[in-house]
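With one protein chain removed, the remaining protein chains of the complex are shown where they sit.
Lettered A and B in written order, each chain numbered from 1.
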Amino acid sequence: MSVVPMPRMGGVAKSQPGDAILAVDDLVMRFHTPDDVVTAVDHVSFTVAPGEFLSVIGPSGCGKSTLFNAVGGLLTGYEGRITVAGERVSGPHRAIGMVFQEESTFPWRTVIDNVAFPLEIAGMSKAARLERARHFVSLVGLNGFEKRYPAELSGGMRQRVSMARTLASEPKILLMDEPFAALDEQTRLLLGDKVLQIQQDLKQTMLLITHNITEAVQMSDRVLVMTYRPGKVKRIVPIDLPRPRTSDVVGSEAFGRYVAQIWADLREEASRGLQESEARVLHPGTGGHGG
Amino acid sequence: MAETGRLTAASVRAAPRLGSVTLLRIAIIATALLTWELLAASGWLYKDVVPSLIAIAKALFNLLTTRVMACQADIPMGPIHLRWELWMPEFYCHLGRTAREIGLAVLIGGGLGLLVGLVLGANRFLSRAFEPIVYYLGPTPKIIFFPLMIMWFGLGPGSKIAMGAISCFFPVALSAASGVRQIDQVLIRVGKSFRANAWQTTTKIYLPAMRAAIINGLRLGIGIALIGTLLAETKLSNFGIGSLIIQAYSLFDMPRMYATLIVLFVLAIGANTLISRLGHIDPIRSR
Partner (left out) sequence: MAANGNMTWQKHGPAIVGCAVIATAIAVIELLIRVDLISRFVMPMPSEIAVSFERVIVEENIPRRFLLTAGECFGAGILVTVIGISLGALLHRLPLLRQATETWVGALASAPTVLMYPLFMVIFGRNATTIIMMGFAAGLAPVILKTVEGLSGARRVLINVGRSFNLTERQLFWKILLPAALPTIFVGIRLGLIFALINVVGVEFLINFGGLGQLVAELAERYDLPGTYATICFVILISVLFFMAMEKAERWLRPGA
C-alpha cells in the first residue's frame, strides 16, 4: 500500500515509485519456533524517496526491528523484495548505513578511531581517514572529544559517535533503530535537532524506526504506522510541517494534531499488544499468532 | 519490541543434536586411550613412564581392594575420645585420614575466611586498610610456610591441617568480601525502607544475595585446601593420599602412582561438581 505524498513547500519532491531510493515490496517475515509459526511482518510495502525522512512507528511487537534488520541486510529468509537504488538487498549493502539501538561504540577505541572504522575497513590511509573522521565528529557536535574513550562519554554522546561512524561510510540511506530509546526526553529532543540539522546539511535519506510519536512527528516527512503483530502497514501519514525544522515545532498546534492522529491509530494496536503479552504470561504457548 | 522478547533467527535455530557431542567425546577418549596404549607398547618413552592401560587398570583394582589393614581412628571430642578400628583396604584408611584433614582445614580456614571476608566487604575503611594484605598474600604459594607449620604444630596431622587452612583462608576471604560488595545496593535500601534490623538484613538479604559467592568460595576453598593438605602430606607424612603418591614414586611403581592420581582427580573433580550442582551454579562460568 504505497502512498504518494502531496507536494509541499521547501520539501521533498513528488516521489514516484521509479524515483525511490529504497523500495520494500510485499515483505513477509515468518519465524518458526518449535511450537509455532509467528508472522512478524505481513505483506508490508512502502518506498522512500531520496532525501526523505521516513519514520516507522508501531507498538512493541509490531515487527519494526525485523523490518530494520531485513532492510539492513542482516536478516534474510523473507518473502518479498527489498531494493536499494535499484539493486536487490541480499546482505549488508554499501548504500545502507545502520545505527543500532543498543550501545554500539567500540569501547576499546577512541571516538576518532570509532568514527574512522568504516574508512579503515575500506583501506583508506591513516592520515586521510583521520581527516575525514574529524569532519564527521564535528558534524555531530563532538569536536574536542576525538581522543576520549566511550566510557568517558554520556549515553547521548555515545549514540552520536555511533551515528558519526555510520555517516562516515557515506551511505545513501541512514537506517536507525530507536537510536535514542535509552535517553531521557530532553536529550532526545535536542539530539533530534541535531539529526534534523545533519539531514538538512547532507540531504541524507533517513529511515527511522521508533516507538516515540513525538520523535517521529518532529523529524519526519512521512510517518508509517504499523499494526501489532502480524505487522502490517496501518496508515502512512504525511507530515506537513515546514522545513527547516527544529525542536520548537514540538509546541505548535499542527504538531499536536499530528501526534493525536497517530496516537489514535497506535493506541488500538498498543492495547492489543498489552493484552496479548499479559495473556502469554498466564497461558504460555498461546497468542502472538500470525496469519 | 523489547517487551515481547526478541524473535531473532538465532534463537529459533535448533541447538546441535546431543548425539554428535557424545560421539565426539567418545571419539576423543578412544583416540587418547589408543595413543596411550601405542606409546606404552612401543617403548618410545622411557618404558615405565607410560605403563600399559592394563597395568594401570590392575593397579587401580589393587589400590581399591587389596592390602587390607586395621584402620584405627581416634577422634578427640572434648573430654571423650572416639576410637574405633575397622578392617578395610589401606587406600580407604588413608583416604579417610586425608578427608578428615581437609574437612578440618576447610572448617577452620574457610570459616575464618568467611568471617574476615564479610567484615572486610561490609566496611569500607577496614577493607581499604587490610584487604590489600590479603589480596597480595593470596597468590603466594602457601606450601613454603610448611616448615613453619611443622615448627608450630608438630609432625602429625596438625601441620597438614594448618597447611590446608591457611591455603584456604585467602581465596575464601577475598571471595566473601567481593561477594558482599557485589550485592545490589538497592536491595539493602529496600530492607532499610522496611526497617529491617541487622539480623534480618543479614539473614534475609545479605546471605541469600550472596549465595553464588558463598558457594563459589566454598568450592574454591575446598579445592585449595585439598591441594595444600595433600602437598604437605607428600612432603612429610606417613599417612594420607599424598604420602601414598610419594610411596609409589619412591618405589618407582608407576602404575600405582597413576592409579592413585586417577582416583584423586576423580574425587576432586567430583566434589567440585557436586557442590556446584547443589548450589545451582555452572561449574565453568563461575570460576
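One rule holds in what follows: a contact is a pair of C-beta atoms (placed from the backbone, for glycine too) under 8 Å apart; a residue touches a chain by one contact, two chains touch by 3 or more.
In this text the structure is predicted, and so the values were computed from the model without any measurement.
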Checklist line | Selected from A:45, A:104, A:138 or A:277 as touching the chain missing from the view | finding: A:104
Margin query: One chain isn't shown here. Among B:87, B:125 or B:194, which residue touches it?
Written below: B:125
Margin query: Using the document's definition of touch, tell me which of A:121, A:260 or A:279 contacts the absent chain.
Written below: A:121
Notebook entry, point to check: Since one chain has been left out of the picture, which residues of chain B touch it in the full complex?
Noted result: 16, 20-21, 24-25, 28, 45-46, 48-49, 125-130, 132-133, 136-141, 143-148, 151-152, 219, 223, 226-227, 230-231, 234-235, 242, 245-246, 248-249, 252, 254, 257-258, 261, 264-265, 268-269, 272-273, 283-285, 287
Checklist line | Touch list for chain A against the chain that is not drawn | finding: 72-74, 91-92, 94, 96-98, 100-104, 106-110, 117-118, 121, 149-152, 169
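Following the convention adopted for this analysis, only the chains that are shown with their structure count from here on.
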Check: Taking each chain's centre as the mean position of its Cα atoms, how many Å separate chain A from chain B?
Finding: 53
